[in-house]
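These notes are about the structure you will find just below.
The complex appears here without one of its protein chains, the remainder shown in place.
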Amino acid sequence: MNASAPIPRPPKPLLTVTGLTKHFALKGGLFGQSRGVVRAVDDISFEVGEGETLGIVGESGCGKSTTARLLVDLISPDSGDIQLGGKLVGSELPIRELRRQVQMVFQDSYASLNPRLTMEDAISFGPMVNGMARNAAVRLAHDLLARVGLEPRRFAGRYPHELSGGQRQRVNIARALAFSPKVVVLDEAVSALDKSVEAQVLNLLTDLKAELGLTYVFISHDLNVVRYMSDRVMVMYLGQVAEVGPVDAIYGAPAHPYSRALLAAMPSMDPDRRTMEAPLAGDPPNPINPPPGCRFHTRCRFADAVCSMSDPGLYTMGTPGHLAACHLHIPASGHKAAELAA
Amino acid sequence: MSAPLVEIEDLKVRFHGARTVHAVNGVSFRLDAGETLGILGESGSGKSVTLKTLLRLLPENRTEIGGRVRVDGVDILALKGKALADHRGGTASMIFQDPMLALDPVYTIGDQIAEAVMRHEGASAAEGRARALDMLTRVRIPSPERRLNAYPHEMSGGMRQRAMIALALACRPKLLLADEPTTALDATVQIQILLLLRELQREFGMGMIFVTHDIGVATEVSDRIAVMYAGEIVETGTVRDLIRDPRHPYTKGLLAANLHGAVKGSRLQAIPGAPPALEEPPRACSFAPRCPVKVSGCDTQRPPAITPGAGRMVRCVLAEAALQPG
Partner (left out) sequence: MSAAALDSLATIEKSPGYWSGVMRRFRRDPVAMLALAIILGLVLMAIFAPWIAPNDPYRGQMLRRLRPMGTPGFPLGTDELGRDMLTRLIYGARLSLLMGVTPVIIAFFIGSAIGIAAGYVGGWLNTVLMRTVDVFFAFPSVLLAIALSGALGAGIFNGLLSLTIVFVPPIARIAESVTTAVRKIEYVEAARASGASSFTIVRVHVLGNVIGPIFVYATGLISVSLILASGLSFLGLGVKPPEPEWGLMLNTLRNAIYVQPWVAALPGAMIFITSISFNLLSDGLRSAMDLKA
């Protein structure tokens, strides 16, 4: 941590998400009747400050990818608001403008690129669709290729299958930047890359952020990468926010039992201090018909009667901006351990 | 010193097809009974190919295998017919990243384990069934009696992984080959499976070769680690030696790229470039084009295998220089 930096300057919120909800109906049977609801994202609220990186972590089914798709309007929310720069998306800010200002990079670098288009065409497609002349768009594409470390002369005329995974992901980043976006959502963008290549792309992302003043939403299952990249971290579990706060608070003093378990589940890098006990038993439950109350109570070793009855909601911890949704930390919540603490 | 469980000498594997790929280029290692070797490498490093050679799982008609491979004193490359079938699943058995590769979707878990036991050990149906129940209990599947009659698709991801391990270990193999078995799993499930494998390996006293791209995972399960790059082992040693005192520049780069303890805001020491395509057999150090400490000669000669200590090997000229003071 850079010691000279002023401690948490609350950045001006650029992206504000309020009560965002997306449920998917499970259709089945002969007439497509509903067989249940996947509560992929269930009433989540968070902010992303201008120029900061918000890391989102969680296991499969926690809703992090759905959140990403909601942010760039690839799917529309059932309810909830997204504000960008203080303007409500949909009414004060047209969807088209949101799509321009919030761009996304996907995990699968190969599937993200049309196999029939050269890199130059892939990057210039977006600007041309938005009214840029072909020559200008191609020049922009060459500039962006150079900016992400791919020599335009060598790469502009290439097809996706001729590039390595790392190079393709650089092109995907260049394509996202073609709109001069304010926010880039990186959905497991480096997860499929080999470790040695991943580091190159992370360095690139850091450079671009500094040069262009970008704001990142960085989604990953790799806690080491999230720690390195993020200013603040949000831990999701079964479609809800379990904990959110500054990166040092989350990694140094995780409040939610799930965050602690997630951190404890990281393989040890010390051969003399290997993990001796798994922090959690069983698999993450299915987001179809999640348990009532606190969704984590079925796997939580601190669970008490109150946990299965009421949803704790986010509650402010010691550090400013550090919130956790756990009855343990809410005085007078009815949780035995909480009463004792109080 | 007793005979090793696995002995590989100068293994070379090349695939013929539209283009020739030199996947493994002179790999040698030994594994003692009851020992765990982690093979660490990135995609295309030849780690999975090496593992599959031990079960002869590579497509016969377009694969050329050279060198010596012995498991429990048996020459694996010479196995045929029944002897090969007895080796697969009997002496040695394998678990995969995707359990659906190992489990048959149309039979229950119990039937599959019982069938394997009956085939390899000539046991009766009742004995097979009893072993299946025992195995499901050992891999800590909750309510194992009920799970005997479950089909693979009825289980969750972590449960399927446990069922696959039960099947692989049902015939008490002397050698377990693990090909990234936890890569597709969620973090909290991955650690459960790693701990389970560690326990079962001790319990059954088997040798285990664990292939992974994740240093943390290798550290959790291995006694020794072999780092592979471009079809060669570039460094081997005990977990402690390798993690605390990596000698090969590639190993150092991998450790740095793991980001464990990377300081936010500092620049990552990324290894530049990408691994070679392996259309030619290596004539020099394969890592030289990406190496930050390359010296003259790295581009033209194959680096020697240096032994800086007991049980260690580094394939790098700088390691040689370090050994010779002055």
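Note that the chains are named A and B in the order they appear, and that numbering of residues resets to 1 at the start of each chain.
As a working rule, contacts are C-beta pairs under 8 Å (C-beta built on N, C-alpha and C of every residue); 3 or more make two chains touch, one makes a residue touch a chain.
This is a predicted model, so every value here is computed, not measured.
**Student:** Which shown chains does the hidden chain touch?
**Tutor:** Displayed chains contacted by the hidden chain, ordered by label: A.
**Student:** Tell me which of A:Met104, A:Leu202 or A:Val217 is the one touching the absent chain.
**Tutor:** Only one of A:Met104, A:Leu202 or A:Val217 touches the chain omitted from view, namely A:Met104.
**Student:** Touching the absent chain in the whole complex: find that residue among A:Val17, A:Ala156, A:Ile219 or A:Met317.
**Tutor:** The missing chain is touched by A:Ala156.
**Student:** Taking the entire complex into account, which one of A:Thr118, A:Gln167, A:Ser220 or A:Ser333 touches the absent chain?
**Tutor:** A:Thr118
**Student:** When the complex is taken as a whole, what residues of chain A touch the one chain not shown?
**Tutor:** 72-74, 96, 99-100, 103-104, 106, 108, 111-118, 120, 122, 125-126, 129-130, 138-139, 142-143, 146, 151-154, 156-159, 161-162, 172, 175, 179
We take it that only the chains that are shown with their structure count from here on.
**Student:** Using Cα averages as centroids, what's the distance between chain A and chain B in whole Å?
**Tutor:** About 32 Å separates the centre of chain A from that of chain B.
**Student:** Inside the complex, what are the residues of chain B that reach chain A?
**Tutor:** 42-43, 142, 156-159, 186-192, 194-195, 213-217, 219-220, 238-240, 243, 253-254, 256-265, 267-272, 274-275, 290
**Student:** Flag every residue of chain A that touches chain B in the complex, lowest number first.
**Tutor:** It is residues 1-2, 59-60, 164, 166-167, 194-200, 202-203, 206, 221-225, 227-229, 247, 261-262, 264-272, 274-284 of chain A that touch chain B.
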